[in-house]
Structure formats: structure tokens, C-alpha cells
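Only one protein chain is missing; all other protein chains are in place.
Per-chain residue numbering starts at 1, and chain names A and B are given in the order in which the chains are listed.
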Amino acid sequence: MTTARSNPIGLRLLNQASLILFAVVLMIFGALSSAFFQPANAVNILIQTSSTGILAVGMTFVLLTAGVDLSVGSIMFVAAAVGGKLILSGWSLTATLVVMLAIGGLYGALNAVFITRLAIMAFIVTLATRYLGRGFGLRITETRAMNLPESFYEFGAARILGLPLPVLIFAVVVVLAHLTLTRTPFGRQIYAVGADLEAARKAGINTRWVLFLVYVICGFCAAVAGIVALSQAPAVSPGFGNNREFMAIAAAVLGGTSLFGGRGAVFPGTVLGAVLIQTIDNGLNILNVNPYLYPLITSGVIFLAVLLDAIRNRTLERLNRRRIFVEAETDQPNVKNHCDSSR
Amino acid sequence: MNFVKRLFLSEYLVLGLCVVYFAAFTPFTPGFASWSNLQTILAYCLPILVVSVGLTLVLIVGGIDLSVTSVIALASVVGGKIMSADEGWLAGSPWAIPVGLFAMLLVSAVVGAVNGVAITIGRIPAFIATLTTMMFVSGLAIWLTLSRKIGGLPSGFVMLGQNLWIVAAISGGAILLAHVALTKTLYGKWLYAIGHNPRAAIVSGVPVGRVTFFTYVFSGLFAGIAAILFTAGLETGNPEMARDNLLDVVGAVVIGGTSLYGGKGHVIGTVFGVLFLALVDNSLNLIGLNFYTIAMVKGGVILLAAFTDALRNRFMAGA
Partner (left out) sequence: MIEFVNIEKSFFGVKVLKGVSFAVKPGQTVGIVGENGAGKSTLMNILGGNLQPDAGEMRLNGQPYAPKSPRAAEHARIAFIHQDLNLFGNLSIAENLFIGGFPRPSAWLPFIDRRKIRERTSELLRDLQLPYGPDTLVERLSAGERQLVEIAKALAIDAKLIIFDEPTTSLTARETERLFAIMAQLRERGIAMLYISHSLGDVLRLCDEIVVLRDGAVVGNAPASELPMERMIALMVGREITQLFPQRDTKPEEGIALDVRGVSQPSVARNITFQLHRGEVLGVAGLMGSGRSELARILFGLDPCAAGEIRLNGQLLNGLSPRERIQRGLAFLTEDRRMEGLCMEAAIADNAALVALPRFARGLFGFVSKKKSRGAVRNIREAVKLTASARDAQPVKTLSGGNQQKVVLAKWLLNEPKVFIIDEPTRGIDVGAKHEVYRLINELAARGTGVLMISSEVEELIGMCDRILVMRRGEIRDTVVASEFDRERILRAALHDKAPA
């Protein structure tokens, strides 16, 4: 049909843009440093990724419905602040963790009520609750840094089946999220709601309930991310979790999740995005690059990924342009489709 | 009843709220109504107001600009790097101030232009495009200074941000300019049309790409002007300047009645929105509340404003 249709290689490459970027990054660092490809370093990267990764997994749920949650950093902070207070006043670790998780879920539910019941834009709601949460957390901690007891550190340093606990938690969250999104009715309905809210309603999906749960899940993940972050550095500083939402969004988008909803995945997508960001940090660290350059390089890579995605979308748009008749009546596009779908 | 309803639906609702708030808190807040406090409020308001006005333009066209506060930081650093007597490239030269000012505005406009190109030509969603420039630009500001603050700014420059009259003149001029552009010129009319319905705008012969591009440039420029005021006011080039103000700015614009869906909003509303948040902030400060309590109140105020706006829209649809 059009030139791009008859030459889908470009489109296929664009489809895998973030994977290719990841490979390029790995090759560059691998070539520049022998320490980079050590197994220990891979585990290191995963440990460093886990907290942001979990946050990004929750964010993916929200982004899939074409929403956004700017409050996740504050959720992390509130959960951490309350948890810190409790454990310092003698609560057991288990009870503290349970309360922290509950706070995450409730916080998300609060966001969800405003978004689904009062029909206020998610951007505004979560912007406001971001303030509320930050203020509340600072109030609890009286703006002082709080050092947590040894038990938290031991928790973070624990290894199960040889895997560090943060990585294990990350893996569990990813597996659960992936199964939910790909295997459950709820997960598939999230995609339907994100693709076309009106059509989803027509198909009999309880769209409000889907949206509600998505924000609860995001809040819950934020609490988990807070716990994992604390287990690595057991102190609650006033800036804990601040601006982490942007990293989470960036990781999800880097992994191919669309801000317009309906497109994206936790695995490999978001995980890949989060690991890619952390890998760049890690590689630059090994190469002894000036740390001040990290954000410049990271944001440059993100920009590149986003630009490639925009180009991909435009190509798709051109391919899907309405046609009135078929040139030469060969039905050629169908033949192509057959090849494509056989993957 | 009718009056209440009309006020509720009016554009001056937020101004009304400001007045009510001010009147209600004056008796309980020592020094709230004093001349020196009003000066403090103004000095705090004006630079924020300039950024907010730039952002208002972007929201009207249906976009978002998350990079504005990082632009302030970068421009501040660039200004410091050029003008500082300690380490400036033009330390002591009579050209330091004009070149410094020009460079601050230039770098801000360039970031705005990059956003504009990414959004109009690259067709990247505004949220993501400006998010990445935010990360890059703030990283750049920190790298340039290795996160140190730059002092020793020339007194001629510092005066720009410390003499309230000069600050008022600069920001007032910028705000007035935006207001006139928005209400009286072709550019303004086009801006609203694009925000309402970009497809209809294209069909009607509106140069959508060009108008959108320049709106991001203006947003950058206004952030640059704010950077001049902030930097001069605080006498430092600071790579973390205004870092925590982004959501203040967005919140103030939204309180002022500008819609995130585009096509709706005005400069006067933003003025009131910024003023209202500043009044809340200042009064709660005066009665000795902690800044974190204030942050919570601000969050509540933003939520309430959004809720009111949703109600108003429902009313309007019913009317």
C-alpha cells in the first residue's frame, strides 16, 4: 500500500526502540569497562532499581487508564513517616509493615474517590494530595530525619534463596502485576478502559470500579517502594520520596507505556525502563564519570526514546489512514498482515 | 441568592475570596494588614506571578510546561556565571549586567523553543517533552555550578530584585503584556481557538504549529524574567532555585480558573490565584503555623478549587 507498509522493518525496529536502546547502552558500558558485566554488578543494578521499579509498576497501572498519579512520592513519605514512628515506639516490624501497606492503599483510595466520584482530573487531584501528603508527613516527623532501628536494615540485607530481599520483593511485585494485567479479567479491562472509555462502558465494564482499583494499586505499590527504599537506607529524611513520581513516569514511558492509555506493559516494558535508567547510573558510576552528568545523560536517553515512540506513532497513523479503494486490487496488505501476526 | 449565584459563576470569584480571606484573618493575625507585610506578600508574589502567567498561556493552548521552574534555576546559574564578581566570566566589566540579563533571557527562550519544537514538530506529548527538559535543564544547572550557589552579583543587578518598585514595574509590565496579547491580539484569539479545538483551528486557517511553538517560547521567557527577579532578590545564582515551586505555580493557575483541558483561562484569574495562595501562605506563617501545615492547607485549597470549578461547570451546563 504505502511505502512503509511494504517495508515494515523500520516499524519493527521502532516497536523495539527501548530494547535496542538498552542493548546499545549495555554494549557501550561493556566495551568501556570490564567490571560492568560482572554478575555481582547485575545484582547491584537490580537492588538499586527495585524501589523505583516498584513505584513505576504501580504508575503503569494508572498510565494504562490514561491517568497519572503525581502523589506517589508523598505516599512513600507518609507511609515511611508513620512506619518510622510506629517502629520507634516499639511496634513489631511485621505490624509496622502491614500498617504502611494499608496507608498506601488508603491514600490511593482517597485519590480514586476524588477522581472517579467527583470527576476531577487525576492531574489536579494527585497534585493536591501530593501537597497534603508531604505536609502531613513532615508534621509527623517534625521535619527531622528519623533513623530507623537495626531491624529494618537486617530486613533489607536478608537474602532468600541467595537473592537480596529488595530484588525478591521487586520480582514478586512484577510477577503479580504482570499476571494481573495479562491474565485476569480486571487486567484486560484496564486496557479496554484506557483504549476507549466509552466503548468499555458499552461493553458492560464497570469503568468506575476499574479506575478506582488502579489508583489503590498505585498507592499500594508506592508504599512497597517506600519499604524497599527504607530497607536499603533505614532513615526517613524530610525529602524522602520527593520527585520520585517523575522517575516512575519516565521509567514507565521508557518502557513503552503511553500517556494516552491502553498501551504498555509491566513486563518487560516498565521493568526494562526502570532497569535502563538505573543501568545508566551504574555504568557511569563504574566509569567514574562526573556524577553531575548523570541526569543530563539519563534525560537525554529518555528524550531519545520518547522521540522514537512519537515517530513510531506517526508511522502507524499513516499506515492506518482511511482508504477508499485498493490500488491494483491485489489485497497485498493482508498478505503482509499474515506475516506480521505469526510471531 | 441570585447575587450569590452570580458571584459564584463570576470570573472574580477568587478575588472575592481573597478579599473575604483578608478581612476575616486581619483581626486574628497580628501584622497581616501592615504595610511592611503587604510589601512582603507582593515581593513573594510578583516573580511567581510572572512564571504563572507564562504557564497560563501554555495551559490555554491545551498544553503543559513542567520545565518552567528548572528554567528559572538554569537562568539563575547562567546569570551568576556571567555577572558574579567572584567567578563571573565578565566579572567587573561594565558589560556584565546587560550581557547577563540577555543571556538569562536567551537561555530561557532556547529551552522554551526546544519544548516547542519537540511538541509541534516531534509531536511528543507536552507532559513528557517538558518533563524530560525539566530533568535535563535542572541537571545542567547543577552541573554548571557543581551545586554551589554563586554570590557576588553586581549591585546594579541586585537592585532589580530588591527595590519593590522596580520588581513591580518589571513583573507588572510582563503581566500586562501577556494580558494585552491574550485579550487584544490575533495571537490571543488563536491561542484560545487552538485550546478549544485544534482540528477546527487548522481548518479555519490558524497557524497552529507556529502559535503553539511561540507559546512555549513565551513560557520560557517569562520563566527567565522570573529568574532575573528571583536571582536579584536573593543575590545568588542558585541551581536549586524555585525547585519546589512547580506545583505552587500549577496550583495557582488552576485556582485562577484556567482549565487543564485548554481553551479556558485568563491572566487576571492567574493573578488572583497567585495572590490567594500567597495570602494563605503568608497569614498562616504569621500565626506561626509550620510550613508543612501550610503545605497541607495549600493542597486542600487546590483540591477545593478544582472541586468548585467542577461544580461551576455543572452549573453552567445546567444554566
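As a working rule, a residue touches a chain if its C-beta (ideal position, glycine included) is under 8 Å from a C-beta of that chain, and two chains touch if they have at least 3 such contacts.
Computed from a prediction, not measured in an experiment: that's the story for all the values here.
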Chains shown that the absent chain touches, full complex: A, B
Candidate in contact with the missing chain, chosen from B:N197, B:N285 or B:T308: B:N197
Absent-chain contact - pick from A:L13, A:A119, A:L179 or A:L287: A:L179
For chain A, residues in touch with the removed chain: 1-2, 179-180, 183-186, 188-189, 191-192, 194-196, 199-200, 202-205, 262-263, 322-327, 329, 331, 333-334, 337-338, 340-341
On chain B, residues whose C-beta touches the chain left out of the figure: 181, 184-187, 189-190, 192-193, 196-197, 199-207, 263-264
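As a working rule, only the chains that are shown with their structure count from here on.
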Where chain A and chain B are represented by their mean Cα positions, the distance between them in whole Å: 29
Of all residues in chain B, those that touch chain A in their complex: 118, 122-125, 127-129, 131-136, 138-140, 142-143, 146-147, 247, 250-251, 254, 260-261, 290-300, 302-303, 306-307, 310
Footprint of chain B on chain A - complex, ascending: 68, 70, 114, 118-121, 123-125, 127-139, 143, 246, 249-250, 253, 259-260, 290, 292-296, 298-300, 302-303, 306-307, 309-310, 313-314
